[in-house]
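Here the complex is missing one protein chain, while the rest keep their positions.
Which chain is which? They are A and B, in the order written, and residues in each are numbered from 1.
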Amino acid sequence: MANNSSNQSGFRKIITGFLKKNITTNLIIGGVLLLGFVFVGIFAPYITPHDAEEMHYENLKEMPSGPFLLGTDRFGRDILSRVILGTRTTLLVASTSTLLALLLGIMFGATSAFFGGRVDNIMMRINDIFMSFPTLIFAMLVIGVLGPSMINGVIAIGIIYAPRVTRVVRAQALNIVNLEYIDAAKVGGESPFYIIFREMLPNIWPTIIVEGSIRLGYAILLTASLGYIGLGPPPPTPDWGLMAYSERGYMFETPWPVFAPCIAIVIAVIGVNLFGEGLKDILLAKGSRRKEAKI
Amino acid sequence: MKDFIPFIIKRLGATAILLVVISMIIFGVCQLMPGDAVDIMLGGIALQSLGETTIEELRKELGLNLPVYQQYFNWAVGVLHGDLGTSYVMKAPIAPLVISRLKTSLLLAVPASLMMIVFGLSLGILSAVKEKTWIDQGISFVSLSMLSVPAFLTGTLFIYIFSVKLGWIPAAYNALDIEGMSMFKMLGSYFGILLFPSLTLAFESIAYVNRQTRASMIEELKTNYVRTAVLKGVPQRDVVLHHALRNGLLPAITVIAFNVGQIIAGTVIIEAVFSYPGIGNLMIMAIKFRDVPLILATMIVISSAYVLANLVADILYTQLNPRIKYA
Partner (left out) sequence: MTGNNSVSSNPDVSRGPAVLSVRDVDITYYSGKVKFPAIRKASFEIGAGEAFGLVGESGSGKSTVAYAVMQYLASNGEIAGGEIAFSGTNLMKLSSTELLGLRGLKISMVPQDPLTSLNPSHRVGDQVSEILKIHFKLSSGEAHKKAVEMLGQVHLPAPELTALKYPHQISGGQQQRVLIAMAFCTNPELLIMDEPTTGLDVTTQARILDLIREMKKNHKTAIFYITHDLGVVKNLCDRVAIIYAGEIVEEGNVASIFLSPAHPYTRGLLNCIPKTYTHKTEKRLDAIEGFIPNLAELKPSCIFSPRCKFVQEQCRRQAPPFIEIGPERRSKCYFTEFKEQVVDDNFEDLRASSPSKRILVMVDHLKKVYPTKRGDLRAVDDTSFECKKGEILGMVGESGCGKTTMARCIVGLEDYSAGTITFDDQDIGMVRKRSKETRRKIQMVFQNPEATLNPQKTVEEIITRPLALYNVVPKAKRRQRAIELLESVNLTELYLSRYPHEISGGEKQRVGIARAFATEPELIILDEPISSLDVSVQAGVLNLLFDLQKKHHIAYIFIGHNLSVIRHLCNRVMIVYMGRLCEIGGPDELFEPPYHPYTEALLSAIPVVEPDIDQREIRLEGAMPNAIDPMPGCAFHTRCPRKIGDICVQSAPAEVEVKPGHKIACHIPVEELSAVDPMFKFGVKYVF
């Protein structure tokens, strides 16, 4: 009985992957970190040890000690609390924009691949135009014009990542669109809508999920970078990037206000990336019967 | 060869059209900015003290009463003549400013790109050949970390270690009179000072290129024609460098082009971190002050550089891939 695992549905693969112990350390560590961040993000206001805005005039610019686990900044605010609150902002913006990008990408990519010909040509030209802007630049343009806010951030990042996702989805869809079961569906008289969503997409899920996790990592970085140059959500919303920027002048005295949010960013992105790698190992593992390179 | 010229011309034509479309998009988006140039130039209070007629005259002078497409056309014609407009805030022509800032940014971007190509490719090939050994695992781990760290963090770390703690480099580069230096002095001081921003700029891209090269080389080493080469009796070094690399390089070119773009865009952040007087910093300032002509100019310049890098990569790819060259 042939057992070609690379053809299984994504969900089944995850289950089979778990059972076959395909779980790599990547997946575990990444998963734990990710869950941690989601947890913090959801419950942020309830778990801050201090109020993020409260200024403790007696404890300005302190190193980590006692009640202030990560120290205080030049206004006496507890850094740990601010970082915790910042989690919410970053996660919200990053995940929403990633979802937006995925949705747009799936729609355009699958449709373009299915119809092919002129439709595909035109859509890809338009796609290429949008891909001609480096992500940061375009985001800066959109936010610079519309004004910094969380929603604008989501829109900007979502729109700028959509073409990249479209490319990936389209490439995968092209692999499938000429396969015979799609022909069989056409011969059977199915509508294009049915074919795209019920025949093609279920076979592309693994790629989409992996791409989504990669995008999420980049989205977090982009959100932070935008915050750094002042185009993130404006104060008083706590934002990791903004924190890193505004405190840098005072690095001489205490590095923690700058590095604490930075470390948070790094851990979040590493968590997402590791989880993505782990997912990739389960979902996209090529059939192991392929001869490995042996020179 | 005779096919080459018409091909290049077609490509250049397509690129030109692309640039026009991009400029239109940027122009269009900028028009959405709330407020008017006059508001920006004069500021709220000053505006009220002037009479209505003066404001109207000012508007006319700036050409703001013309319909949008006309404004665009005027601006585009100006660009083709080398005139990038006048800054609202600085009240000076933009072109010379942009050019000099561009030069300083290139001083970072070009070495960064070179580093990316050299280190990215070689580490990628090494990882692929030594797949699954500790060398490979180590490089992969380092790459993954490099990709997870935001550019401003690496830059800030460098500053913290080498400036704050060690005092090797200045904390803020705008203190250096880079613009005034001659070419030689610039290159000479490179390794002492400019290395760090450059390296920071290249960091993420090295990791990216490395991972992609590794992945494509691994795929290459599994192909049937590599198998044929081995069975022909070709020694290992030649198999890797002569057979596999030739094909494995192709996807890497695409990634390298993409990352040249990333580096160009990355100058924005790096220049912010190091307070480096380049075009990225100029763009940030333009946005902060809502200086529309300056935003336009810097955006166009940076986007054009990105498009050109992609064009070069495209041409290289089609020339190096016989399946496309001799269809």
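Assume a residue touches a chain if its C-beta (ideal position, glycine included) is under 8 Å from a C-beta of that chain, and two chains touch if they have at least 3 such contacts.
What you see is a predicted model; the values in this text were computed from it and never measured.
One chain is not depicted; across the entire complex it touches A, B. Here the missing chain is touched by one residue of A:Gly66, A:Gly189 or A:Pro236, and it is A:Gly189. Of the listed positions B:Phe4, B:Phe141 or B:Tyr225, the one in contact with the omitted chain in the full complex is B:Tyr225. Seen from chain B, the chain kept out of the figure touches residues 223-225, 227-235, 243, 246-247, 320-323, 326. For chain A, the list of residues touching the undisplayed chain reads 1-5, 7-9, 12, 20, 179-181, 183-190, 199, 202-203, 288-292, 294.
Basically, only the chains that are shown with their structure count from here on.
Rounded to whole angstrom, the centroid-to-centroid distance between chain A and chain B, based on C-alpha atoms, equals 23 Å. Residues of chain A that touch chain B in their complex: 128-129, 132-137, 140-142, 144-147, 217, 221, 224-225, 228-231, 241, 244-245, 248, 251-252, 255, 258-259, 262, 265-266, 269-270, 273-274, 277, 290-295. Note for the complex: chain B touches chain A at residues 18, 21-22, 25-26, 29-30, 32-34, 131, 144-145, 147-153, 156, 159-160, 164, 218, 221-222, 226-227, 230, 236, 239-240, 261-262, 264-266, 268-269, 272-273, 283-284, 287-288, 290, 295, 299, 302-303, 306-307, 310.
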